[in-house]
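These notes are about the structure you will find just below.
All protein chains of the complex are present and in place, except for one that has been dropped.
Up next, chain A:
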Amino acid sequence: MRVNFTVNGRPQEADDVWEGESLLYVLRERLGLPGSKNACEQGECGSCTVRLDGVPVCSCLVAAGQAEGRDVVTVEGLADHARQRSRGGSEGVPLDAAKGWAAKGGTDSQAGEGIELAPIQQAFIDAGAVQCGFCTPGLLVASDELLEHNPNPSDADIREALSGNLCRCTGYEKIMDAVRLAAARQSEGV
């Protein structure tokens, strides 16, 4: 079947989609957006977290056909989503740009310099919240959504918001630091 939906602000079309296929599979294998990670395939790990009509969900548990006509934001569109939120107005991220996101203007991918990042992404880098990086896309999408509706979260709020995202490297402390840092910068308007 064919699925038409909006990904990172641009209309997309996926063809030859199997009826039992997940949204995650369509994003990764049919649209070439590997940012959302595939790990547990049962909603336990959160590494496939995307926004579906604004709401964080595990894309491995959304049937592709259920995304028909709906709006999806992936980690590849997070910087654009954050910019749109702060400035208002955006034309979305073209698929080719999203696919080539890592290389987009970057001079130093480790420090994130020269690459357009969402504030939460910069905070993860600055706080050292990324180790192997596999869980990072899901955590970024979940953290960004938290700060969108709760600009000044308590530690308990952060822990709860990220309770569906597993990280096996960091022990979570640096991730907590990163979210606190992003919240502080957001409130200072940095």
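By definition in this document, contacts are C-beta pairs under 8 Å (C-beta built on N, C-alpha and C of every residue); 3 or more make two chains touch, one makes a residue touch a chain; residues count from 1.
Everything that follows uses one rule, which is that contacts and distances are computed from a predicted model.
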item: The complex's invisible chain, by UniProt name, from "Na(+)-translocating NADH-quinone reductase subunit D", "Dehydrogenase", "Peptide/nickel transport system permease protein" or "Hydrolase"; value: "Dehydrogenase"
item: Residue of A:L33, A:C60, A:A82 or A:A98 in touch with the missing chain, whole complex considered; value: A:C60
item: Residue in contact with the excluded chain [from A:M1, A:C132 or A:A184]; value: A:M1
item: Selected residue (touches chain absent from view) among A:G43, A:G133 or A:P151; value: A:G43
item: Where the missing chain touches chain A, by residue; value: 1, 18-20, 22, 41-44, 46, 49, 55-58, 60-63, 65-66, 68, 142, 160-161, 163-166
